[in-house]
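One protein chain is absent from this view; the other protein chains keep their places.
Let's turn to chain A:
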């Protein structure tokens, strides 16, 4: 059979596999320089070159000279059109092994990779959903035909499908806080499946919908085997931020504590006010918890934080040793770290918060546009 007369399309799922398995890949990113510098595909064995497509309209010789021969080659742009255009020219110029990314960075941003974190002691399992392109993490606990989803992302069909495949009915969706970097799918998924949507009341002062109050002392059970999801009030990233202990083993920290950083307190405009809360949570409340808990955050900032198979997790005791945000003894130095020289805010973060409050109702294309870029919820994200 003859080879296809053109470049090959690569799906975000295949790209995710390459990133997670650390396979070598050369990416030619043809977006403009500022979009590229703001946010790009990263991986341990990925090499990237940025040449905007509008610099290649008269020919691809310049690009050909700078792309190593014999390397798996992928052309990437924002949506797909320009990468396909450039890939076709590269193909005609003799690079017959060239791919372009189907759906571009938009698809990359939306791809979710489910990984199993572990079995629960009375039966059932805990899964992590890794949104590799944007750095968001969601969780699903399944036990005895029931499921709870924590920090659900906008792509609710992925969660509904995953639960259905395992014969589980989604009973609860919970958000650790009112998110500012992505649009929560918690309320939508609850509406679609008849589940209960839980939100910390202190983050929900302005919301336009009804919800169940997520508070300490209101334990949530999933299945007969009883996975206790125990909320712990842990303010600092937002005033309502709440963590969960699942099965006495896992600590879901939301956007308070990450693997290599800590949450930023400024996204709701009250950095100074919340600095003390953040310090109290990280240096006292979490300190008082069993140190062998496995921390499962709501984000990662760098691909280096992805562990085996893409899992993002670490022992609480290890984080107290290694995480720079947990090792600032001087209170004033801590205050400066979390309030000064912070990275840029996530794209459209004000509109995203309003959407998560129910005050704005953007359509799907607008939601996608709002979520472009990395999450930037940690103080050390650059």
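As a convention for this text, contacts are C-beta pairs under 8 Å (C-beta built on N, C-alpha and C of every residue); 3 or more make two chains touch, one makes a residue touch a chain; residues count from 1.
The working rule: contacts and distances are computed from a predicted model.
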Record-based protein name (UniProt) of the chain missing from this complex, from "Sulfurtransferase TusA family protein", "Chromate resistance efflux protein ChrA", "ABC-2 type transport system permease protein" or "ATP-binding cassette domain-containing protein": "Sulfurtransferase TusA family protein"
Residue among A:26, A:53 or A:300 touching the omitted chain: A:53
On chain A, residues whose C-beta touches the chain left out of the figure: 31-35, 52-55, 57, 77-79, 81-82, 85, 369
